[in-house]
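Removed: one protein chain of the complex. Kept in place: all other protein chains.
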Amino acid sequence: MTTAVLFDNVSRHFGAVRAVDRVNLSIAEGEFFAMLGPSGSGKTTCLRLMAGFEQPTAGHIEIFGETAEGVPPYRRSVNTVFQDYALFPHLSILDNVAYGLMVKGIGREERRKAAEDALAMVKLPSYGARRPGQLSGGQRQRVALARALVNKPKVLLLDEPLGALDLKLREQMQEELKSLQKSLGITFVFVTHDQGEALSMADRIAVFNEGRIQQLGRPEDVYNRPTTRFVADFVGSSNVLSAKLCQRLGLKTASASLRPESVAIAPAADGALSLSGVVAGRSFLGATNRIVVDVDGNRIAVASPAAQSVPAMGTPVTISFAARDLHPMEDA
Amino acid sequence: MTVVAESFVLPERRGTAGRLSDFFWRHPHVLLTVLLGPPLLWLGIVYLGSLFALLLQSFFSIDEFSGLINYEFTLATYRQLFSEANLDIILRTVSMAALVTLVSALVAFPIAYYAARYARGKWKALFYLAVMLPLWSSYLVKVYAWKLILAKEGILTWFFEKLNVLWLLDAWLALPVVGGNSLSVSYTGTFIVFVYVWMPFMILPIQAALERVPANLVEASSDLGGTPAQTFRHVLFPLALPGIVAGSIFTFSLTLGDYIIPQIVGSSRLFIGQAVYAQQGTAGNIPLAAAFTVVPIVIMGAYLWMAKRMGAFDAL
Partner (left out) sequence: MRSEKINRVPLGLKIAAAAGLAFMHLPILLIFLYAFTTEEKTYQFPPPGLTTQWFAVAWNRPDVWAALTLSVKVAAIATAAALVLGTLCAAAVSQTRFFGRETVSLLIILPIALPGIITGIALRSAFSIADIPFSFWTIVLGHATFCIVVVYNNAVARFRRISGSLVEASMDLGADGFQTFRYVILPNIGTALLAGGMLAFALSFDEVIVTTFTAGQQSTLPIWMLEELIRPRQRPVTNVVAMIVVIVTFLPILGAYYLTRDGDQIAGAGK
């Protein structure tokens, strides 16, 4: 399998700020890769390093085996879907989509045909004559996608592509992006702060914090087996069990993560672990109830099915979970 | 069909433009130099150079017998500047500028307030144009218009006559200092023309400042029991102040340096601008003219520094 993007110890510093700090990653050709993290975590800078808008302070970047440093953005076969779409307001939709072909000197007729095909691909076949200002947010997003894909890039970068859309549209676009990526086979790298988006679309996820990759892996692994406290907290709010509790449960790690949905309020069955505490908080979330149980000062969230009755505040309860759901973590 | 990229790095665009583009991209500082070089050279050499040369001359003096400039460092010219007659000129100019600024603010405020709070849509555009056109129309034509208006046989006298209050005008002209033979040769005339010509510069900054005041602040104040006067004093005026100060930079500076208006409409007593003009022209005393120009520069410097501290530049 060919490596599409390779980061070898890449850093990008702005003065004293280490936006990206010694990042290593390798993205395979045809992969749908997500960079997830809060704002300021370095994920967008990594994207800009791939696009060529930023140059690494240290380290080495390779794209399809070729050195990327010193190659201007306009000479990279990499295209970007910008967060604000960045459609050219003075050009029609068709001219927007054909822009990349125009500056490469491709004939008028040929680029019109290609742009129309690209618009058809994003399901906006008859919108070519309009201006960006006449389109809705979702439509602009599709145009931005068509404008990037018409150049047949080797890597497509997406910067928070769905951030500005409402929930319904976002879910629909997630599906479409995913199937588009599968049918085209182009490597997609996208940046998001929405863990749900990353989990549902990506083949692999890199979780960023403070300029570094905290964990890199398949969505299931990142979700179920966070390796650091940050990932446990940021991706789906896992419980983090302190060293003391771990010790009590017979684990020899600094801390461990435990997903709320893996915990039940019930006495332990065979082979299961259990802890006792008192109910310290309850809230109704729709499909589930979130019950917080205080175990000697550790607050452990339990996702309990809505059908089950909720114990009153202050009630002493026993919580139980399978040993395999408890995942040791690296940091305290 | 389309070019399918064989490799990640696309081929270079042919020709000089392509190579130059790559060069600029790799060396952004060169690009910056190319962009900034010409304007900075122009302003730095032509403008700042001239200004500096002028200020330098204020430290020279003029030889009283030959009328030639004596190129030796001296403060004599500044001693001359602070002679009684010249101090009188400076004082007269500064008080005129202050008065013009004050009255301009008073006249401009209602217009700016109306435009910011009440004018909507088409009216707003019309208001904007109604301010912009007089602001930008010819300075000399505006002065000329007032020469027509203030002339003894002009429209103002006619107007007072029709209302049978000509005695009022005569009484005003009989007053010391502000009066004179006719309005067109009195301080009153000079003052009116100054206000007319520079007041429009006050409107847009005040309007900009007022537009930043959310309408509900005014409503909140009246909701809390503030009378309109209290609302104005405690809410609107403090928030509009940066705009007034920004506008006053123009009215003050422009009045300070003007030499044409007092020459055409006014008494024979000089303002700074006229003094500079006379010293460099007929008197040929460039050092004293240069020293005179230092006065508005210092005053404006202090004024700008103060305005900056008040945050007036955001309203520009």
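Miscellaneous remarks
A and B are the chain letters, set down in written order, and residue numbers restart from 1 in every chain.
The rule we apply is simple: contacts are C-beta pairs under 8 Å (C-beta built on N, C-alpha and C of every residue); 3 or more make two chains touch, one makes a residue touch a chain.
These numbers were taken from a predicted model, which means no experiment stands behind them.
Only one residue from B:Ile90, B:Val185, B:Leu204 or B:Val235 touches the chain missing from this view: B:Leu204.
Among B:Leu36, B:Ala220 or B:Ala302, only B:Leu36 touches the chain that is left out of the view. Summary of contacts with the chain left out: across B:Ile264, B:Ala283 or B:Met310, the touching residue is B:Ile264.
By the touch rule set out above, chain A reaches the unshown chain at residues 51-53, 72-75, 78-80, 82-84, 86-90, 99-100, 102-104, 147-148, 151.
Taking the whole complex into account, chain B touches the unshown chain at residues 10, 13, 17-18, 20-22, 24-25, 28, 31-32, 35-36, 38-40, 42-44, 46-51, 53-54, 57, 107-108, 110-111, 113-115, 117-118, 125, 128-149, 151, 153-155, 157-158, 196, 199-201, 204-205, 215, 219, 228, 246-247, 249-250, 253-254, 256-260, 263-264, 273, 276-277, 280, 286, 289-290, 293, 296-297, 300, 304, 316.
The rule is simple: only the chains that are shown with their structure count from here on.
Taking each chain's centre as the average of its CA atoms, chain A and chain B sit 55 Å apart. The touching residues of chain B, when paired with chain A in their complex, are 1-5, 7-12, 21-22, 25-26.
Against chain B, in their complex, chain A makes its touches with residues 63-66, 68, 70-72, 74-78, 101, 104, 106, 110-111, 113-114, 150-154.
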